[in-house]
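First the structure, then my questions, so here it is.
Missing here is one protein chain; the remaining ones are kept as they sit in the complex.
Going in written order, the chains are labelled A and B, and every chain counts its residues from 1.
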Amino acid sequence: MQFDQILQYTLSGLSTGAIYALIGIGFSIIYNATGIINFAQGEFVMLGGLLTLSCLDLLKLPLWAAIPCAVAVSTVVGILFERLAIRPLRHPTPINLVIITIGGSILIRGLAMLVWGKDTHTIPAFSGDAPIAIGGATILPQHIWILAITLIIIMVNKVYFYHTISGKAMRACSYNRRAAGLVGIDVKRMVLFSFIISSAMGSIAGIIVAPLTMTAYDVGVMLGLKGFCAAIIGGMSSGISTVIGGLILGVLESLGAGLISSGYKDAIAFIILLLILFIRPQGLFGKADSERV
Amino acid sequence: MKRDLLLFTAFSLFIMVAPQIFAGGYLMNVLVFVGINTMLAIALNLLLGYAGQISLGHAGFFGLGAYLSGILTTTYSLNPWLAMPIAACVVGSLAYLIGLPVLKLKGHYLAMATLGLGIIIYIVFNETVDLTGGPSGLSGIPNLHVAGITFDSDVKNYYLIWGVTLAVMLFSLNLAGSRVGRALRAVHDSEVAAQVLGVDARGLKVQIFALSAIISSLAGSLYAHTMTFISPASFGFNFSIELLTMVVIGGLGSIYGSFLGAALLTLLPEILRGANDYDIIIYGALLMVMVMFMPGGLVRGVPALFRKVFSRKAEGGHA
Partner (left out) sequence: MLEVTGITQIFGGVTALDTVSFSIAKGDITGVIGPNGAGKTTLFNIITGIYHQTAGTVTLEGKNITGLPPEKLARLAMVRTFQNIELFGGMTVLENVMVGMHTKSSSGLLACALKMPWSISEERRIRAGAMKWLEFTGILDLADHTAGSLPFGKGRLLEIARALAVEPRIMLMDEPAAGLNSQETLGLSRLIKQIRDLGITVVLVEHDMELVMDICDRIVVLNLGKKLAEGTPREIQESPEVIAAYLGDDD
């Protein structure tokens, strides 16, 4: 009984964790290319879910068409955000960047409230909701969709960063922006790319999680912060460390909520966040790096 | 020096006669809030505008002050005048202890850590139902009472809150213009140069973080005793952002700017009545516009704008 419970919590924790991982990688990609922590990252998650809803309900698109449509629109918002808010900033000090991305995030959230109202919405599961039994626990088909899509995205990412010219250029930027600029990499373009990739990834995360948790104009805040927590555990890596960070966070949260108290569920992520920042700001797996402290 | 004192006296006089000008039952209540928010904005500005350290969790310290005052005076029937300093001491010590590790972090990381801290405090307010009453709040908090006067009307509260706010302003103005204020600004401009000149940057940051938390706690206590009812909703992440907006709009590193920012953001929702919750769109847009076009805030940006307009007119006249 107890074991089955733990298995159940772990399984559902893994799928939430995968979502955190996707969002966290979005944070890391922008951070590595630009040194910015994009406080608006969570809003793309929200946009993904709600835009899919509109494509389904208003445009009457089938799900397979609605999803790419929603991702495309969120990405356009990401591009606009970079063009209109980040690039024109004359004094890009960390504090100004924090404030401008917070401003952007509030603005996007407010506009979403205008468009979709304050109600909670749901989008249908991708392939029904007949539970599947695994040992003494059950999971939904959507859980499998989440894990599979996360896996695919991570693999695509890997291929992009290690086997394409623009991916390699992006990595060069993350090691040393100035040097990358000196060898002829268009750093501004890479910054734009990083916003494109992370807004697309964020919106996909928002879409695949929406059938499970429902969605509303304000879901981006918490999801965004937890994604950031995953990225911090992973040492702001845009690879496997952040995925592990997300999974650890998802499982701990799910176990904590199930076995201790559901009210403190959200606090768990932030306590982990603070502990990591205090004790190992370079992340659980990273080497010491004075840059961040 | 003389000019500073004159400005402050003029400002105090303005605050004292303001109720005669705006005498309106409902508006008085709003002006009480302007006072509380001014205190909070100054507290955050000391940290952000002077020391250059961001905090996205100040609503938490505000809430801790309010809840400690509330709980001590209701559950433990303590005198409010005693509860307020106790709350301030507890919050100050807590901030000092948390400040030691937190202020080692910089920039974005500091922002995220303080944000996390604020959310944890908010969750605790919601979950410790036995102590705080949980989401439904804590009621029956006594009004302040002194020499036969109970501060139970908007007008009385106005003078109480603004009396304290003016004291906080004077305190902060003095601090800003002093040896310690200069050291803070020096740390902001170049931490390494300040250290080389003998400024203990780390210790100073932690001190100012604690001071900022104490002022926030004081504002929280006063809020609790004037409202007599508090609930977690007033102390969430959104309010921390609202405080940040006040400081940025008013002007980083300007005490009077904090008043401007607080006044504008407190009065704005009253002006925009009927816009309901859509005022957050305006906050977001204001934050972005200010950082992009008026990074010095209203207190510097508006005079600069005037100068620009007038000098352009003068040039036009010559041509």
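Quick notes on this structure:
Simple rule for what comes next: a contact is a pair of C-beta atoms (placed from the backbone, for glycine too) under 8 Å apart; a residue touches a chain by one contact, two chains touch by 3 or more.
Quick caveat, the model's predicted, so the values are computed rather than measured.
Listed by label, the shown chains that the missing chain touches in the whole complex are B.
When the whole complex is considered, the residue among B:Ala194, B:Ile249 or B:Ile282 that touches the unshown chain is B:Ala194. Contact with the chain that does not appear here is found for just one residue of B:Met16, B:Val30 or B:Leu175, B:Leu175.
The chain not displayed touches chain B at residues 171-172, 174-175, 178-183, 185-186, 188-190, 192-201, 207-208, 211, 253.
Basically, only the chains that are shown with their structure count from here on.
As a whole-number value, the distance joining the C-alpha centres of chain A and chain B reads 32 Å. Across the complex, chain B meets chain A through its residues 48, 52, 54, 56, 101-102, 104-109, 111-113, 115-117, 119-120, 123-124, 126-127, 237, 241, 244, 248, 277-278, 280-288, 291-292, 295. Interface residues of chain A, counted against chain B in their complex, comprise 31, 36-37, 39, 85, 88-91, 94-100, 102-111, 113-114, 118, 221, 225, 228-229, 232, 261, 263-264, 266-267, 270-271, 273-274, 277-278, 281, 292-293.
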